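What you see is the complex with one protein chain gone and the rest in place.
Coming up: chain A.
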Amino acid sequence: MSPSVPLQEMIRAIRSARTQCEERGVIQRECAAIRAQFRQADNGGRSHNLAKLLYVHMLGYPAHFGQMECVRMIASPRYSEKRVGYLGAMMLLDEKQDASLLITNSIKNDLSNSNQYIQSLALCTLACMGSAEMCRDLAPEIDRLLRASNSYIKKKAALCAVHIVRKVHDLGELFTKAALNSSCCEYYFQFISYCFWFSFTVPDLVQIMKGLVISGYSPDHDVAGISDPFLQVRILRLLRILGRNNEAASDAMNDLLAQVATNTDSTKTVGNAVLYETVLTVLDIKSESGLRVLAVNILGRFLLNNDRNIRYIAMTSLQKIVGTDHNAVQRHRGTIVDCLKDQDASVKRRALELSLALVSASNIRSMMKELLSFLSSCPPELRSQTASGIFNAAERYAPSQRWHIDTILHVLTTAGGDVRDETVPNLIQLITNTSELHCYTVHKLYRALLSDISQQPLVQVACWCIGEYGDLLLTGECQETEPVQVTEDYVLDVLETVLQSHMSSPSTRGFALTATMKLSTRIRSIVSIYGSCIDVELQQRAVEYNALFKKYDHMRAAVLERMPVIEKNSQGHTNGETIKESQTVKVKPGEPQQPANQVQDLLDLLGGLEPTPITPGLTFTYTHNELQKQETGRDF
């Protein structure tokens, strides 16, 4: 193993470094030594140095100073140096570097070398990092090699030709003539797909394929009892490309595909690979319906396979055809929904996409149950996809408005943080449209708000609804859900909590604020309703409160303040002419507009009455000349 000994010593030295810093030091020393050696003239250890440099490059350290050395080594006559040089070129050079153009000539010479391994090195490098100009220059050489008799070189030349055609599409025609002349080299197939006029070779391919499937146990190419599965897979893939939009070609392959599908042994992975390829081909070309059903059944069998890999690829394929063969895929819905509960994240993702695609009007309720339970247990990266999928499905197939609203609310409570921004306006629009469910909705939202205010979209919608339909909340009756004892205080408390919570975003606070303002007018409208009530007492209070809103709005805040603590007094104090009050009050009649601080004194004047909340129970008016009259007239 002599060429690599210096490399191994360096690797040992690097590995023995105990810290990152030590390692960097070792590498820097080595790189300096390598750079110095590169600058020297020809010496025997050039290949070792480049190998060392490539190792260092793999670890992530800069190695660009080795590029020119690569170019020099490629030009060297010695095989060992060429080998490392080409490897270095593939790792360090790319088409953007100028140095890559310098190796074009070396590659050209090496492509005509008598030693096939040197030719193969050159081909490999060209296939990996050949730029468009290099490809154009060297295309004739590759063409010549394609016609060579050596199969080793032919294969490599074919793959190199694929790379060239990928880079420079026009050169495809140059190579197809060579491809047609040779027989049974599977690697031409890839670049044949770039040229489009090959329907007459379908029978040839069918012939080859039949040979592989029916006859022949060839020990060289056999893998686990199936003759040359890689070739079969390649041919199937080419058939797929050829038959894609081509009726005639598809007809020619139908029998063959049916034969492969039924005869291939699916107990081993290799057999499954061939079957999978067959299924993909059948689904892609214009096959007859019986064949398609067969293909979907094979996929269904794959879904039940114990191996997770097989289930994954089955779902990937079903995803592609769920648009066109919807009914066929529906038959396997149960299995797919079961895969939602699988532990594997990749399988879950596939199952989710497929389940969302399979939702239809007939199965919406059961599917939604499954999807909602999945949402509560799914990994976080799939949450927003699930939520938006559920919303779309609910929008399209909701069996009833109430179910729709329920579903959306469920999603908001479970995964509120992951829904998209437009969900909130959409939901609000939906709620406004279903006027008969306003009461139900607002009750539900209120309850949700009581339990949890961290989910922003939910809080926003709830605040909005309380603001709009808060009166329904207060009336307390609702047929569809149990009524809850709600007073204005509770409602306002909830809104205030939302406003003050640090979890609320600015937009949520905006919603809460607007709701609070709206409630004030709702409450006002309740109050004004009672302005025409039969009960005189209620009527008087309602009218007076309304006046408070209208004409004396500036005093409303102070008037409606909380009652001060009531002191117990030995005598009855209904008159208000207690010692305390007469000390504080200096009421001047004829001053209709009192500034706020003196309104405080007014309150004191009237404050010696029993404490009640700010609801009917205490009446006082502001016409000051009547003030005393009112007091004395009242007897509690």
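The rule is simple: contacts are C-beta pairs under 8 Å (C-beta built on N, C-alpha and C of every residue); 3 or more make two chains touch, one makes a residue touch a chain; residues count from 1.
Rule of thumb we're sticking to: contacts and distances are computed from a predicted model.
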Exercise for the section: Refer to UniProt and select, among "AP complex subunit sigma", "Proteasome maturation protein", "Myotubularin-related protein 12" or "Hemoglobin subunit beta", the name of the complex member that is left out. Expected result: "AP complex subunit sigma"
Handout entry: Options A:Ala13, A:Val26, A:Ala75 or A:Cys124, residue touching the unrepresented chain
Key = A:Cys124
Exercise for the section: Please pick, from A:Phe175, A:Tyr276 or A:Phe374, the residue that touches the omitted chain in the full complex. Expected result: A:Tyr276
Handout entry: Full-complex contact with the absent chain, from A:Arg46, A:His163 or A:Arg541
Key = A:His163
Problem - Which of A:Ala36, A:Met68, A:Ala345 or A:Ala557 contacts the chain that the document leaves out - result: A:Ala345
Problem - Sites on chain A contacted by the missing partner chain, in the whole complex - result: 1-4, 7-8, 11, 15, 44, 51, 54-55, 57-60, 62, 78-80, 83-84, 87, 94-96, 115, 117, 123-124, 127-129, 152, 155-156, 159-160, 162-163, 187, 190, 220-221, 223, 229-230, 233, 237, 269-270, 272-273, 276-277, 307-313, 343-347, 349, 381
